[in-house]
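With one protein chain removed, the remaining protein chains of the complex are shown where they sit.
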Amino acid sequence: MTDKPKNILDITGTVLNIQRYCSHDGPGTRTTVFVKGCSLRCKWCGNPESIRMKPEVSYDPNKCDGKKCSICLKAPFPEGGFYFVEGDDSKVKVNWTLAAGINQEIVSLCPTGALEMFGKTMTVGEVMDEVEKDTSIYRNTGGGMTISGGEVMLQPDFAAALLQEAHNRGINTAIETASNAPWSFLEKVLPHVDTMLHDIKLMNSERHKKWTGVSNERILANLKKAYETFPDTDFIARTPLIPGVNADDEHMLGVLEFIKPHKNVIDYELLPYHRFGLGKYDSLGVIYELDDYKTPSDEVVKRFQTMIDKAFGRELTTE
Amino acid sequence: MEKEEKKPLAKQGKEITTGKVMVDDARIDLLKEQFLSTPQAIDNERIRIMAEVYEDTAGYQQILRRAKFFEQVIEKKKLYIDENIIVGSMASTVNGIYTYPEWNVQWMKEENTVGNSKTEEDRKANKWALEYWDKWALRPRADEIFIKKYGYDPDPVYQAGLVAEFMSWPGGGGNLNYPRVYNEGLASMMAEVKERQMALDMRLPNASKFYFYEASLITMQAVIRLAHRYAELARELAAKEKSEARKAELLAIAETCEWVPEHPARNLREAIQCHFLCHICAEIEQVGCGYSEAYLGQNLEPYYKRDLEAGLIGPEEAIYLMKLLFIKLNEIGYYYGAKVALQNSADLGQSISLGGYTIDGEDATAAMDFHILDAANYLHLPQPPLTCVYTEKMSGKFLEKVLDLIGTGIGMPQFVNGNVMMLRAMNLFADSEKGLTLEKARRTCIGACVGSYIPYETGHPVEGQPNLGKVLELTLNDGFDPRLKKQIGPKTGDPGKFTDFEQLYAAFEKQLQFCEDTLRREAWIASILCAEYLPVTWRSLLTGGCIEKGTEVWNGGANYYTVAQIVVGGIDASNGLMAVKKLVYDDKKISMAELKKALTANFEGEYEKIGKMCYEAPKHGNDIPEMNRFTRRVYNSIYQAFQNVEGGGNYISKDIKSAPDAYTKSIHNLMGMVTGALPTGKKAGVALTDGSLSAMPGTDVNGPTALVMSAAKSQDSIKYTATHMNMKLPPDQLKSRKGRENVLNLVKTYFDNEGYHIQFNVLDTNILRDAQKHPEKYRDLVVRVAGFSAFFTKLHVGVQNEVIERTLQSFEHR
Partner (left out) sequence: MSTDTGQKRVAIMVGAGYIPGINAVVAGASLAAGKLGWELLGILDGFEGLLHPEKYPNGGLIPIDPQKFNIDPNTGSVLGQSSRIDPFNVRTINELGMVEEVDMSDELLTRLKAENIDAVISIVGGRGLSILYQLHKKGLNAVCVPRSIENDIASTSVAFGFNTALTFTIEMLDRARLAAKAAQKIAVVEVLGEEAGWIALQAGIAVAADAVLIPEIPVDLQHVVTHLKNKMSGKKSWGLVVVAQGAKIINPGKTEEKVSTLKASLSPLATSDSNSEFVIHKSGQVAQAVAEGLQLRIAEETFPMVIGPWVRGGTPSAVDRQLGVAYGAGAIQALEAGRNGVMVAFVPPDVKFVPLAEAINKVRTIPTGSMFFQVADSLGIYVGNKEA
């Protein structure tokens, strides 16, 4: 970081993807900016491409021209990084271990676009120009921009600038965060946030460490402080519901107890676990650690949802 | 419009030094202080010049006579150059005001201008004016013709406050084509006019055209002469100036004024100077409210962009220039006696339109539009009123800035709906002789305060203001005005004998028709007289169609026409009639006789209870379906009565479609003063409801969405040329993100439902009350009144109270 004050439009960050027309990342219809880099390693992670901070190569075999191209088998591509298997030279194969160090410059040599980088460096201005395109739909739906990840708090200066600029352009802001970051990072980002969607993955600290790589004391302390420091911000607690990890009453009651004293926590959402990440682990060469996790049953989800609705004073008519 | 965009900008020679300006906000502060601390004062200079030269021009064709008089005023008026590097002024001193006896001298008599003259010269001039114009002024002459034609004296109608007439004082109105002058230069326009004049076949039908062109040449030469006089003065001052910096500044002023408006502007500063000189000449020719500035920022944008690229100026300099211009715009004023001041609160309606659509239907917002907001935010002065022409395509960034300015409490900008403006223009003008292209319809902008029309080619004759509160009062009294104790309207029957509400409504419609008939007929007579006696050549030159046709604007030269008939008290009538319907006819809680007694007693004493019942009857602003439908019915009746007069059209032709506006300026206060207690619960003398769709103060109790949804349903925003709604919000409303989003959502929802206009006041009521007690502490407190903003402490106490009492609408907070 330079000391010179920068035009906030020029601040850069690593962005994975900008997804328009999202309906589950905060109020209304939103554009979600996925930033790259995460500070947890949840074993069930569905977005392996968002985990590491640095841009990574990805491969779409549908676009590969195979043998007749073969550019990636030669320098500057790394030795052994790309290869053909015997009897099938229609598509190149990737040795993810050996191809790991590849950069944007080399990837751009791929003429078909089969190789691309997950994550690119973008300025606040570039991101906002994309986000601003749906301004009209935000106005019609009460939507706006959400920064998701990865972990937004890993790039606090970028995130703060992006959110601030969104407000400058009259766009509602939300973030999705696991809140595992120093408080000073949250303090930078939160003044520009209208709605904070935050995970509470596990209330039990040891189990939290087992499943995510870190204990949860700091996360819970951050959340409490955030609720108290930013009374005008809406908070929505969330739990990715995974049988065998956290789909139990103890967790559910623990979370409800934790958020109860804070009136600005407006909801608690359950995210029943879905295995979406699988193909990506393959394409990134990351080992998928949680190999056989089930989606929670409808009964379980319904049961917990009823507990939540009760806690929030929402009476549901029974079917 | 299109013309000005196609023309390449004038060359920007290397040797030109006028483009570069030095930002100096200390100077802005100084100029603002000079403006605030200099009281407005009548400047008799115009009358002195008139007394001196007017007789000399006798015998000329009237249009030439007026042009020559204008030329003399320009030549003889005293000029000054203060610290403002944009030069020009209406009168000879800062905040000086010219008077215009040509319309009416009644107020001069009432206020004894002759006796009160400070110098012998002034006394002589005032005496001359009084004698001369007592014979020739517009108002008495119009009355004379009216009585002859219609067989009754209209004056009691005005005395009663059923109608506020607009012929006792000059009217402004119109977005004049100043851009043509700074884009093309007057020299080029003069060449065109000369060519047209010489090409005329010299037969009788062309004589009036010949005279118009002749007057045009005199007038344009005079405008150039004014600039050159400023240049001469600047050089003279420079020669004596010791400070090198000031000297350079004066020379730059000289260089600018030697060039514009004769030639096309070479940079932003010259364009602004040119714009202002043209504007001040329009005000000198015929002062008035409503010489609006159209899309000023967007018109200046090409100059700004080019200067920016050339490195001459940056955003700060552009903002600085706008501040200088805005101070100048505040220094203009008019005065026709105390009554008109009450009516208008001396608003000048120099509205600037921001945003809107380009001719291609894209978001038109320019960088200069942002700078205009910046300048206004710095100055916090009532002029120029700003309007945000909202479109769905407008950027959030601009809207944020708009909210920032509204959040300061100065009630600007107001929001209007770009789509409604477009539909309205198509409705009014598509069938006109000229026709209307989609491109032009998209560029519709604000004229005067709230109304909208096609800029640069619309003539805007004034008609007057019908007082619907009074119409209701007359209806309840068989045409008799209790205040004047005089029969004013037709005898429409004793309401005590009506057996159902529809009979009452039929009587109301008859009184309304009488009101419209009187108003429009006299206004038309006045306009016909204006065409002959008070032609406005400079205004015509800047109104599209006049040069092409060789015809002055009041004589039918403009491509389009609208009228200024500003309906006041529609909501009072609607609320009042509904209360009668409910209390007397539907629920039969009270009899008509009891109600009338209560009204006569001003709801005092034993009638307090009835007053309360009236106040608590269903009211507009709460989204009650029956009420919404009823208000719409009342507004449709008004529209119909307007169209019924002589089969519609305007004073020029039956075929020129026209429609009423509905907004109030501050006349709702004046008209409230002359209107007695009403079945709305309003007491005698209290202001009527402001705007055309605002709620009666304190009666909109179902929150902001109910108010805007009522408003959207209660008046046809497309048929009318304006609707008008004010809303008061808590002072912290725009401080939180949620509060801001709520406000924008409200605007959007209102506009999605064809609402046309909404404006917000976010000032703290406590501050306003304190300002009433200690005006000296709040000299520069600016508030929204109705379609314009004004210094709070200069407002009549009735208007002050009305602003304070408007219902505070708040959104639910956690």
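A and B are the chain letters, set down in written order, and residue numbers restart from 1 in every chain.
One rule holds for everything that comes next: a contact is a pair of C-beta atoms (placed from the backbone, for glycine too) under 8 Å apart; a residue touches a chain by one contact, two chains touch by 3 or more.
Keep in mind that what you see is a predicted model, and the values were worked out from it rather than measured.
Peer 1: Could you tell me which displayed chains border the chain that was left out of the figure?
Peer 2: Spelled out, the missing chain touches these shown chains: A.
Peer 1: From the listed residues A:181, A:202 or A:265, report the one that touches the chain absent from this view.
Peer 2: The one listed residue touching the chain not shown is A:181.
Peer 1: If I consider the whole complex, including the chain that's not displayed, which of A:69, A:100 or A:311 touches that chain?
Peer 2: Candidates A:69, A:100 or A:311; residue touching the omitted chain: A:100.
Peer 1: Go through chain A and note every residue touching the omitted chain.
Peer 2: Contact residues on chain A toward the absent chain are 16-17, 19, 34, 38-41, 46-47, 49, 52-53, 58-62, 79-80, 83, 85-87, 93, 95-98, 100, 118, 151, 154, 180-182, 212-214, 218, 274-280, 282-283, 285, 287, 291-292.
Keep in mind that, in the parts below, only the chains that are shown with their structure count from here on.
Peer 1: Between chain A and chain B, what's the gap in Å when you average each chain's C-alpha atoms?
Peer 2: 54
Peer 1: Taking the touch rule as given, give the residues of chain A at its contact with chain B in the complex, in rising order.
Peer 2: Those in contact with chain B are residues 132, 135-136, 138-140, 142, 167-172, 194, 232, 263-264.
Peer 1: Please give the residue numbers of chain B that touch chain A in the complex, ascending.
Peer 2: 392-393, 395-397, 399-400, 736-738, 740-741, 744-745, 748, 814
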